[in-house]
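With one protein chain held back, the other chains of the complex are shown just where they sit.
Chain naming follows the written order as A, B and C, and within any one chain the residues start at number 1.
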């Protein structure tokens, strides 16, 4: 159970930031003021993070619900499509690369953008390629 | 199809406010600034409504997903529990009733609070009462 | 600090509500669902109450106590009255939403008109229109289900009705739109007008709808109530309201879709179909003959059976015959006869109606078989005992294109070797049409009140020793 303990710790540590967010949130003395913050362009100092936490919680529920019902046949394509979707980091990368920031920052952004773009392209293409393979014989097709 | 048309119109009209929100949102000239607005106590003039729209969209998905999998046996209890849950209007009512508002406003609030409280109490109690009725015979209990 | 704790509580509450509905997916876990719901609601109330802005605690206490005082009795109504109760509480829900919206509007109008942004105005208008039409609509529905004297059961129609109704709603919405663009101007008088129109629309919407369509109407109003809560959430910038409201809204929507499917009818037809008017044409079909049967006769036939399928309907609910039905089943069980209950999704007057009633009579839910499952076994069924069901076993739905219920999936009672049908009279069911099943050669009528007849059957089988 030394192991159980170890893993417990590990998991906790990985979740810690999120735990942190919430607890910090719940007990920070600073009154929360918020911001449009919707374009990375002009962000005010403080952000009202509660809506974000709501969005996070809700979409996790959706994710679990939806993925749990994915056909077993398609678990490999599932992995590659979520792969492509998680490349949504592209949004952040574009903002960092394209905005009027110092060059070194933007280089980081450009690399990130390249990496995410690679995932998007390869992820969706290979998923599609795999799905094309799944056929159903006509006879089966009827009584479906 | 005069009817189809009629209903179409009706549905549209009912949804209109929501369509309204979104389209208005999408094309309003006013730059959006936002607000803590999290306690009805002190709200700034403008609210960043996008998080709210996200929350709405996401929870609708969850709702549909969850309800669609409710056991047919329990559709009546389902109706009464959603009933109780929709009495969440109690939150608004409390704020209107309890805050330091002119008396007439607070009277409206009090009535609302009374109404929602009625729903909460009767809704949960009757649901529980109905669910208590659903039994399963031991023998069935095994091969479940 | 405070804000954060409150928000945290709201987040937890939202999650608890989701679980509340999730747990309803099986009777075994369902009661956990109630617990989750109660917990979430308590959290929400306390968190809100705890806010510094809230100072008039006595007002709150009294309102809450009043709520308990009325709510508790409302939760003790007999199960046959559940549909009415549900409708009634939708009315309350609509009322609450409407009032809060109104209060907020006037409050801001007086003190901080700058708060009345386009966005909030849209939300407020939506909230009051939905809230108040739900109020009156649900009251009408409750009345029809309770069969109150002065509310006509049968649809009330007049030419151009739909146009008028839609017209009203259009006007309300147009006024609303105008208000949105200058809420504080001279147009303020429109606000009460909108309220009035919504109230009126609620009544007008339900009047032309037949009593047995009320369940569908109720669930539609259910989702309106949910949407009005969502709107309130937009007004108050409160995410919990939005989540809970959305859950409610989608549940109402899905239930009404399920019902419409089970009746093979469209929303249009339900809302504007004036369904359930007595069909004059068919009323003249008196040449057809019913074969009545005696209790004794029926009992003897049943004794010989191996598989008896009981098809309960609205009649069983009206007659409160569920307990007697269970007794009858027990008698048959004693004789080693298998008894199943065939549950049509829209049997009775609300979804799952029969399940609750039979569960009340201690029928294990494993004996309650859904329509699609049982229809497979009907050919092997020796006796189908139809207790106060009519439309849901009307074969016309299968072949008679002219019938108003054509295409509605039914329980194939007519496929059983013998059919016994219990009803009081020769009157049609809610769809207002004759049921050829009753005239079939294999069918024998047992006229009388369901409770009475079923009780007698049970007694007969128990050799006169059954209680009554």
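Convention: contacts are C-beta pairs under 8 Å (C-beta built on N, C-alpha and C of every residue); 3 or more make two chains touch, one makes a residue touch a chain.
Owing to the predicted nature of the structure, the values given are computational and were not obtained by experimental measurement.
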Worksheet entry | Displayed partners of the chain not shown (whole complex) | A, B
Discussion item. For review purposes, identify every residue of subunit A that touches the missing chain, sorted by number.
Written reply: 2-4, 6-7, 9-11, 13-14, 16-18, 20-21, 24-25, 28, 35-43, 45-47, 49, 51-52, 55-56, 59-60, 62-64, 66-102, 105-106, 108-137, 140, 144
Item to complete: Considering the whole complex rather than only what is displayed, give the residues of subunit B touching the chain that is not shown.
Response: 22, 25-29, 31-32, 50-51, 53-54, 57-58, 61
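We take it that only the chains that are shown with their structure count from here on.
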Worksheet item: Chain contact graph: line, ring, star, complete or other?
Response: complete
Worksheet, complete the sentence: Greatest Cα-centre separation from subunit A belongs to chain C
Discussion item. Between subunit A and subunit C, what distance separates the C-alpha centroids? Give it in angstrom.
Written reply: 41
Worksheet item: Per the centroid of Cα atoms for each chain, what is the distance between subunit B and subunit C, given in Å?
Response: 18
Discussion item. Which positions in subunit A are in touch with at least two other chains?
Written reply: 31-32, 50-51, 54, 58, 61
Response to the item:
Shared-interface residues of subunit C (touching two or more other chains) are 3, 7, 14, 18, 239, 243
